[in-house]
Structures are given as structure tokens and as C-alpha cells.
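All protein chains but one are shown at their positions in the complex.
Naming follows writing order (A, B and C), and every chain is counted from residue 1.
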């Protein structure tokens, strides 16, 4: 693969602004581990985006941001309510359990979204020493299936959590895509609707490789710097992580990248919606299109374009756009889809 | 700080060849997680350097490489013999214990070096269920104090380990500096003297941020890909880690960088050796000079140059050179030292 | 409470033979930790019951036996398939995850029983480094709902597990009740149908407090003595755990106790089956009766008799018999039930 495909937004390139920012930061010596000039400057940018109390900690990848968030929130007997399809549940090779010792209380959820009722159903056996105690609700925004929580939905879940002494973690590996889709600032989807701790994604939105844990509820910040180091996420040459985020948060680069990815997915969906024998299986709300399609067509298409089969049994595949997907890419792909399904 | 100081080799810049390699890799899409064209190519370069059986796994930082090595080698009741000054013992915020559940059996060691006798002293209570069982000897090459194990010393420790059913981990965060100092290829210091698993450093030798676990004993490779993912070290845009190592291993960049850092430390040592009231406290064998010096002089020097106090009580400080340290840097610093101690 | 109720078989007394055995062992000194005369003798009794290769390790309670079994079988990236209602999933306060770092892959299951199909459904993503790898199937015999796996059912699951390189753990906290119900020896339900490692219960069947991990597949025995000590399950005065099991395995005490408990539950079921407004909700196969009953009747009954509400929403309660439940106890309770439901 070197042409642009539809496999994942982490197959994409580094945005040129980001690479330029790294190059600009590559002058002279800088103390390691964030004791440089860049890091505090970019931490301040996070406060502008997420509120004055927000504390940003840069880390290497999204699984790490998630596991760190859970470690910050949970004592050993406390557990996390999430969907069955949550990244932390199915795509982190058991890191929450193995590194954090945290049990995940999973619920089956339509299109990857928790609801107030689903969360409520797992808040049980409070005070019963035989059972782990729910402490965190973790929701993914946008979800692993590309769907979006409305502000009202998030707020309702957050209120329920807080009323039960729990906190809300948001896996925002693609928060930018959700904010772009809703045409709202980042804090509207997180700080302002009760999120306590956030995994904020960068790698899927044009960075080389950097994510941030953003602590919005200061009670969760105690000892977090130690946790980050212990969880193997303290970069020695931190300035180069900070520089990436500086680029991302400058001139709304994050928004421009996310909008492009979303727009390309919508364009693709518009095309395929009109194609017989291709059934869109999930609401197309951000940068991804899930469809059901004949496995033979899948096989034919994969000769030319990279993408993943999501559910082999159901014949469901995932077509994901990224910041660098172009109109030409989409047109070419849509043509190929039409041809493949005959 | 933005002038070059002597704080650490991770205060240094990215080598331009490395940044260029990243930029070159930034074309088109590539599957994530190493399923790209770069990664297997660079893995092959590691086999050239470390032998046909060597399996390289790229990770984000040195603590991670160490913890992963221990996780690969140890069942829960097994322990690691290391020095009291080992990075894994004092500078990883308890990650080996907290993430790996591994107990470290520490020995006080002169100038950071294990010996056959010291290792032997901790191989005790074999088969006694009340005691953890030694499984790994971990030695740092070059050590945290800049000293080097001779081939014979490493071999003797490895033979002892193997005779006791144990394996040898080498923390090679600065293996390049040791190899440059001994004027030997990397495999001579590792594969050829019985090392089973290696943390191979890149970040301190000119990379943006990348290290590798190199498994030299295939018995330790079982499940390692899962361990890497679970330990939060699987980069999604892996091609950019691979590209860094490709640059490092091309045209002996690693060697040129390490030689420069070593040469600068020797030059600095030559200067200060002739300065009264500055006592070199450790053999200067690689890229670092430890000295005892009047705290007032330290304070004065730190106004101009970045470096760390190593042992406040002893008045010992650490002056570390890096790949980008220049002759002019050293001369200016040596002048300042002379002036500071009066 | 001091009259006999129907709360749990661990509300019951110690069988007099067991207490007598403890008293008999209380003579003179004995080396701790199993290096006494009693322990090897009782280990030999386990070999008689479970086969020559069986290795028994006495521990303090059932959760510990389960967690130890999983720790023995799993490397950190490996996972356990079990039912949603499995004791290890809902009643061990997250110990498998927190102490063992093990993820549980749960399936909803009717009346607490795994099936070949349910297990098959969780054997997925083999070799995919993002996902934990199934390693253990854990089934409870008899189940938490009192139901029994037939030999054929267990064997089919075991064959599936073994065909996939997995092992079978049996939570046999009440294995005696299952064996008594099937009128088969203990090994017929475990060793002979492919179980690899067994939690064998004693506390619920007349002991003061002792369980055993019985390793049937010698490959899982490596390092188990260390694991037991590290998991805080090595009794110093081991002779008194051994003595309890000696009593249990002498003159079929385990069988007599289990038969009595089972018979009392069947008797109770016979009574209530004929009572209107009491609906038996689970097959009554061992020593427990689950019924749906009016919450008011429950409240009235609980004034006199101890028992637990199983599912408040469904109005389902659990009536459990134990080795010391008498015919008179059952008759009195059945009378009270009739009266309570009017």
C-alpha cells in the first residue's frame, strides 16, 4: 500500500504543518520530560480549548491514554462501565485488566453507544464486597462505529455517573471528528457536559504520533505525573510531542483535518447509498462508512484499495476516510465499488 | 535552555538524517502497526547487526523496552538481579514491579557494574517457595555511570546465568556508545557474549523517539507481539519509528553519533583532569564525565550550562555529551569550569 | 441466625468427623507449609480419587483456588472464557483481573451452563495482537444455578478447548454435589472428561475452611508451589488443612454430605412444586432450589428462615440446602412456604 486507501485514519500521513513544527523545534538542547519551553506553552493551549482547570499530559498512543485514565480514576476494587465494542474492551489486548487491574463491565450497545439506561443497568451491588464497584463510565466520542453522542446524551450519562459518585472518561481518539460533525468547540463535547477525564487523539488526525490525557476534574490529577512515567508514557524528548500538538491546535488545524475526513466519508456514503447491493449499516456521522456487501465484491475491491472487513459473518466492511483523503480518492473508490458489485 | 548543555543525551536534537528519513516515509498511506513496507525492511537491518535469529520490536522509550524485556522473560514468581543504580531500579517509577509484577534483587555495585560474584550472591534459595526465583540478570551497557563491561565480563556473567537456567537482559539504551568505545560491532557486545534480550537505544543517539527490544534468544519471543501491544508500545504509525531506525543503521550513523559523543566526553575529561579542585569520580569510558566539585562552582556553572547534580551529599555532578556536542561546546564549558573553581 | 436456614451451604457447621480429625492432628509439633506427615498422605488420597498424575494443593478458599488456577494457566495476554454468572466473574471482586491480570470473556448462558457453541463463539481473533487470546475455558460443576454438566457436555467442551490449544478449568466448589447427583466418582466428572485443572471445594461440604487446586494436566504444575505462596494461600499450619481433607475423603464423607444436601433440595422442590404461586425457575439437579415468589411472601419467610434473594427484579429467590439440613428443616420450611404464599 502506498496509494491512499480506506483502511484507517492511522494509515494516513503526517500533516505537513506538523512535520514542520517538529523541524522548528529541533534547534538547540532542551531539557527532557517536558521541562522545556514547548510543553508548558502547549499545555496552555489545552487550557484555552478545554477550560482553565484542564491539565494535559502528552502520551504516545491512544491505548495508553485510556489505560492511564482508568488508572487515575480507579482504586483496585473499582470498575469501568463501557460498551462491548469499546476500544479498551476489544482492541487493547487486555491492557486495562493486565496493567490497571481494572475490570470492565460491558454492555451490548447499539451502534457503539452507551445510554443512560444501559449505564444504570450496571450500577448494581453497591457496597457488596463480593462485587467490583462501578467507578467510571467510559464512552467513546465519536464511537468506534462512527456515531456521535449528542450533548444531551453525554450530559445525561454524566449526571447519572456523578449522582452515583462515579466519573466519566471519554475516549476521544477521534474527538475532533465528533466536534467537527457537530460544529462545536472541543470543550462543548467534553468539559461542558460533565466529562472528567479525556483521551484526546492526535495520531488519527494528522500527527506523527501523540495523544493527550486531559484531566478536566482536578480530583483525578493526584499523582498523575507518576502514573504517566510508570505506565511508560513519559517521553524524554517531550518537545517533539508538544510541537505536534502545537501545530494541531494552531489555526484550527485539528478542525480542518477532521472536517475533511468527515466530508469525504459523507461524500462516499452519498455515492454508495445509490448503489444497489451495498447497504449502509450504521449512521454515517463522522469519517467512516460501514456497509454490507457481497464478499466477492470485497475481495475484488481489496485488490485495489485497502480497507478492513469488520464482521466476516455479516459481510460488513469498514471504509474510513482520513485528513488526507481527497475527492479524487473518493470518486475513484466509489467507481470501483459500483463496478465490483456489478 | 536552547544552547547545548551537558544535562543529558536526550536533551539533544534529532539528527537531520533521521528527520529526513521521517519526511521521506511520509508519502501515501501505509497500514498501521508495522504492516507496512518500512518495518520488515528495518527488522532485516537488525538481523544484519545482531544475527539471523534476532527479532526487533520497535517501542516508544527505554523504560518500556526494559519492562517488556522483563515481562517476556519472567513468570510471576521470577525475579531480576540488577545493580542498585540500574535505571530499572531507580528511574522507572516502579514500572517493573507495578506493570510486570517483577521483584528486583538489587546489589550494590561499584561504578554501576555487576560482577560474576555479585550475581552469584543473589542466586540463592532456589526451589524455596517462600522466595522469588532469580530468572534474569540485567546489566546496563554502557552503565548508568558511563562505564563499560568488557566482552569477557559480560560473557562470564552470561555463562553463570545460563548455567543456572537464567537469561541475560542488556539495557542498551546507550549500547552504541559502548560499541563505539570498544570499537566493536553491536553484536560483539550482545549476541556474541550471551545476551538473550536487549533494550536497544535510539533516542539518546539522535532519534526523535524510538527504542527497540531485540530478542536474541528465540525462546523469549513467544507472545511478544501481544506483550508489546498490551504494554502500550505498539505504534499505529509504525513506519515513522522504522524510518528512524533505518536512518540510524544506515551508513553507520549510530556509530558516528556515538563516537562524537564519546570523543567530546574524553576531551572534556582531558581538560578537567588538569584542573585542581575538580575530581573525576568514575572511569571516563563513554560519553559522560562524573566529577566532584565545590557546590558553589556547580551553582555558578549551572547559570550558563545545563547539567545535573548526581549526588548532592557527595558534591558529585554529571556532565554528559551527546551526538551534537561540538568541540566549541566543550572548550567553552571547560573554560567555564576552570573559572568557576577559581 | 443460629437455627438452620437455606441461605448457603457455607452457613452450615463443620461436620463432626472433620473437627475430630483436626483434634487428632493436634498432637506434637509438625513442620509448617506441608512438610508434615499429614499433607503427603492426603495428597495421595487425591491421587486415588483423581488419578496418578493429580497434584493437589490445599488453599484457603474457593476464590483463591480459581484465581490460582487461572494464574497457573495464563500468560499475561491470555484470557478465560466463562459464563456471565460464573463466580469468578461476579463474586470475586475482580480478583482474576486485579491479581491475575486476566481478562474474562463472558458469555450469557442459560442456567449457568456453557455450551460448545458458546465457547466456540469466543474463540476469535486468534493471532491478532490487539486482542487477548483465549486460553482457558472455565466451567462450574455444578453451576452457580445448581445445574449439572453431563459427561458428554463437559467432554465436548474440553475437546473443543484442546483442539484450540486451550485448557479446561473446572470450578468445583460443589463438585461433590454434582458427582453425588450423577452417582459417579469425582474423576469421572473431571479427569476422565478432559479437565486440566480443578478447584475442588470442601468448605461448602462440611469442612471448617479448605479448598484444593487439583492439577490434572501436569503441564500446568510448573511453578505452582511458588504461585500458591505468592497468592497468599500457603498455610503455615498445613496439617490442619490436610486433616480436614483426610476426613472428607475417608469413608466417602464427601459423598454422604453431598447426597444429604441434594436429597433435601429435591425434597423441598417436591413440596413447592405442588404449591401454587411458587414457580421453580431452574432445573433442580443438586442442592439448591430457585423459585419465583411474591416479594411479600419472601419478606414473611425471611422473618423465620435465612435465604437470599437472587434477582430482586424477577422476584427470584434461592433456597440452598447443606450437609446438615434435615428432613425436619425441610418440612418446617415447606410448611412455612405454603403459609406465606397463602
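Just so we're on the same page, contacts are C-beta pairs under 8 Å (C-beta built on N, C-alpha and C of every residue); 3 or more make two chains touch, one makes a residue touch a chain.
None of the values given here were measured: they were computed from a predicted structure.
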Residue of C:132, C:195 or C:235 touching the missing chain in the full complex: C:235
Listed residues A:159, A:225, A:294 or A:316, member touching the removed chain: A:225
Residue of C:14, C:104 or C:168 in touch with the missing chain, whole complex considered: C:14
Candidates B:91, B:153 or B:192 - the one touching the absent chain: B:91
Residues of chain C (touch criterion as defined above) contacting the omitted chain: 1-5, 7-8, 10-14, 19, 22-23, 26-32, 36-37, 60-64, 67, 92-95, 98-99, 203-204, 208-209, 226, 229-237, 240-241, 306, 322, 324
Chain not shown, touching residues in chain A: 33, 71, 75-77, 101, 129-130, 132-133, 222-223, 225-230, 234
On chain B, residues whose C-beta touches the chain left out of the figure: 76-77, 79, 90-94, 97-99, 101-103, 106, 129-132
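One rule holds in what follows: only the chains that are shown with their structure count from here on.
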Centre-to-centre distance between chain B and chain A (centres being mean Cα positions), rounded to whole Å: 33
Averaged-CA centre spacing for the pair chain C and chain B, given as whole angstrom: 50
Centroid spacing, where centroids are CA-atom means, of chain A and chain C in whole angstrom: 42
Chain C: positions in contact with at least two other chains: 76-77, 101, 129-130, 132
